[in-house]
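Only one protein chain is missing from this complex, and each of the others stays in its spot.
Now for chain A:
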Amino acid sequence: MTDSKYFTTTKKGEIFELKAELNSDKKEKKKEAVKKVIASMTVGKDVSALFPDVVNCMQTDNLELKKLVYLYLMNYAKSQPDMAIMAVNTFVKDCEDPNPLIRALAVRTMGCIRVDKITEYLCEPLRKCLKDEDPYVRKTAAVCVAKLHDINAQLVEDQGFLDTLKDLISDSNPMVVANAVAALSEIAESHPNSNLLDLNPQTINKLLTALNECTEWGQIFILDCLANYTPRDDRESQSICERVTPRLSHANSAVVLSAVKVLMKFMEMLPKDLDYYGTLLKKLAPPLVTLLSAEPELQYVALRNINLIVQRRPEILKHEMKVFFVKYNDPIYVKLEKLDIMIRLASQANIAQVLAELKEYATEVDVDFVRKAVRAIGRCAIKVEQSAERCVSTLLDLIQTKVNYVVQEAIVVIKDIFRKYPNKYESVIATLCENLDSLDEPEARAAMIWIVGEYAERIDNADELLESFLEGFHDESTQVQLQLLTAIVKLFLKKPTETQELVQQVLSLATQDSDNPDLRDRGYIYWRLLSTDPVAAKEVVLAEKPLISEETDLIEPTLLEELICHIGTLASVYHKPPSAFVEGSRGVQHKRLPGSAGSGESVDSPDTVSAAGVSEAPPAVIPSQGDLLGDLLNLDLTPPTTSGPPPVPSSGMQMGAMDLLGGGLDSLMGDESEPPPIPLRTDTPQSPQLSHQSPSPPDYSPTELGGDLGGSPAMGAAFGAPPAVMPASFSAPVSGGLDDLFDLGGGVGMPMGAYSPPKTIWLPAMKAKGLEISGTFARRAGVIQMEMTLTNKAMSVMTDFAIQFNRNSFGLAPAGPLQVLTPLSPNQTIEVALPLSTVGPVMKMEPLSNLQVAVKNNIDVFYFSCQYPISMLFVEDGKMERQVFLATWKDIPNDNEAQFQIKDCHLNSDAASNKLQGSNVFTIAKRTVEGQDMLYQSMKLTNGIWVLAELRVQAGNPNYTISLKCRAPEVSQCVFQSYEAILKN
């Protein structure tokens, strides 16, 4: 007699049969029939046709039958809303039942029926249940508010349920408190600014009391809620920590991790010299270690979180290396995470153990794991200098195994070791070269080519080796092609006599036969460098490389701080801020760690240096390998600079390289009237054929390499010139000589500058890998300018800025490239003014003044959109003749007239007129009728559209009325907004 019998009735007419049974007089038969219906429902069969018959069974004293019918109702009510109404009466009646179980069941089920008509009837019973004498009913009702809010948020607010819910936080029963918190948290997620969970010391105290008494799930809700609170001072912070610490011994791992989150956050506020601070640090380790003995799924989530914790506070787990050792039957996802943490914890004290383990892993079966283990050995070498030698010999041992993927990974990491410890381990190059033929992965090939190029002078047959790669040049991936190009140029600079032919061959392959703009650009640049000034070329290409950093793959400090506030959540598993991926969260607030309590002591105290080592001496993050355009300095494969405080981008070489792209090119183009923008790094096939535009003077003397190229001497000179000089001459952010003239001429006659709105943040750093852009628009001397402040909030230097606009309503387009001449180092801010033209492609946007912008740097391309005030587009010759004005006013149909109110403006008509004139709104006539001043004004947009206005100003009345007439009435709204902005500023 099992339920599986319910599954067996699959013959035809089943529904019909069930219908008969449901309407049977016998209770037992009815119940059996409902069970059959439920069974069909669970396996996904459609039994909605039985709706009326099942609902008929609802009025019963039998609780099981009632529950079963409720189950059915919840599933199908949505598809049969009219029928569902039939059930309402029973629900309302059940909400009055003397048995609290039935009251709770009724209100709970009603909330699950997502039908608007039912929710109307739900309000009254719900209100009663929220104040029910039985806490079981109250706690069920609390959750019901969240359900109702999900269906009809407005209704919940109108009925005042939110306030009732807030009152429940002070309920005497801890379970009710926990559920109220859970419900409020869920509602708050969809209303980030509603301030529903208004936490103050009193509520916190209530929550902490409830924390000790409620169920494990309730504890999770309360702890997560506590984590959003910011204590007033370190005393309060400590007292909360003390009351939360016992949760670390809970059997439920989710409770433990939520408690860890609260402690990690509030710890920030404790002074580091406090005894309690040290005690707390010690208490955090054991529970984290215990999480690792749980089931693999729990382990995985725990490990992802530990990864964050270790980055923030490495001292917590520094003695626990062994628990991260990999067991051979761990699931692969656990193995990879453990490995990552092992490297983060590696230090001089434990490196021997770690290396022995890694070597063991490198002989395992799983390819992904083995690769990561080999890579980890290299990372250890870079991180712990004392171990470098052993790491290298371990890697050599592994290369001897000749296992293909092991060899390739080893070569990739050895390249980094060479970078970190120059002139130390080059003796192994011979061994590496033996394995040249077995390399088939681009990354390994590129690494090997880099090594050959870098040490060309020590490898006798470097030219032969590189030549062998050259044969299949076009079949190689971009990474390898770029690397090969650079390596051969290096080789040429080191051994110029024997390799001329080779270098010519690679340059022509790169420039003439390739479709890849990156490759062509680099090819041309090298070509010109070599052709004009080989000495400079040597300085650029063979420049001393900056050191690579010790730590890799670190999360940016700002992101890390946010993630620490989200320990235990999905965000912590994905290491992304919640706003980046959680769909349901509409505008999540960014959480921040609270500042430390003692004023500034975090910097002074020597203790913190190690504690907050991660955030204070930011090591660079190795950028993804794909960023090839980023750096011409043959550093493609290796991280850019920085160790210690971000250096002023003084390394002359780097500036030079920048200049080749930015200043140099632009300066040339600047001589002509309109410099074309540097293409964004998309596939726009734009090659340096710019040179054809510039006049080719006769005194061009071809050098042996550049002869057949047809580049202009000016261009060549620009490239060849000592790089350090360039930035100085182009430091003025405004480009184009023409604009400067305007600036001088126009600046004099203007009594008042055109209105320019204050800068707003267009691109938050969070969305752009650390690049923050704020900006505004201004019209200066007849030129529209986009004025931007770029701030680098990331840890690595940003270079290669470029900008592009999407098509927009008025054809705005950059009139020149983005003039960021020097690399933007971390925490540096730069002001840039970008002149705009209005001859770009036009597409009507919604709203009209919307502008979509793409900004590129060496890291990525970022997109944002902003709105410009339309007054930017009012041209200087927008003053109409009086006659023409009158005629035009009459000519434009009245339908096109739009009237607006400008409120709270305390200017008199003359002041207003003056102010508007500054922004090219010209007053043509003024009339005074019955104490009311009427100003007739005209303005013209860059695209030739005239807008006529009548502004009525009444003395003593701060409200102006404005009527706008225009043949293109769409612009009226924008014009009105500009009016308002101009007049009020």
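The rule we apply is simple: contacts are C-beta pairs under 8 Å (C-beta built on N, C-alpha and C of every residue); 3 or more make two chains touch, one makes a residue touch a chain; residues count from 1.
By definition in this document, contacts and distances are computed from a predicted model.
Going by its UniProt record, the hidden chain of the complex is named "AP-3 complex subunit mu-2" among "Serine/threonine-protein phosphatase 2A 55 kDa regulatory subunit B", "Large ribosomal subunit protein mL38", "GBGT1 acetylgalactosaminyltransferase" or "AP-3 complex subunit mu-2". Across the entire complex, the residue among A:E124, A:E216, A:D397 or A:E498 in touch with the chain not shown is A:E216. Residue-wise, the contact with the chain that is not shown comes from A:E320, picked out of A:E320, A:E426, A:E441 or A:E970. Across A:D234, A:E357 or A:E556, the single residue that touches the chain missing here is A:E357. Considering the whole complex, the residue from A:P52, A:P331, A:P422 or A:P958 that touches the absent chain is A:P331.
Within the complete assembly, A:P578 is the residue of A:P578, A:G770 or A:G816 that touches the hidden chain. On the side of chain A, the interface with the absent chain consists of residues 1-4, 6-7, 27-28, 31, 35, 38-39, 42-44, 62-65, 67-68, 71, 75, 78, 99-101, 108, 111-112, 114, 134-136, 140, 143-144, 146-147, 150, 173, 175, 179, 182-183, 186, 189, 213, 215-217, 220, 224, 246, 249-254, 256-258, 286-287, 289-290, 293, 295-298, 300-302, 319-320, 322-323, 325, 327-329, 331-333, 353, 356-357, 360, 363-365, 401, 403, 568-571, 573-574, 578, 581-585, 588, using the contact rule stated above.
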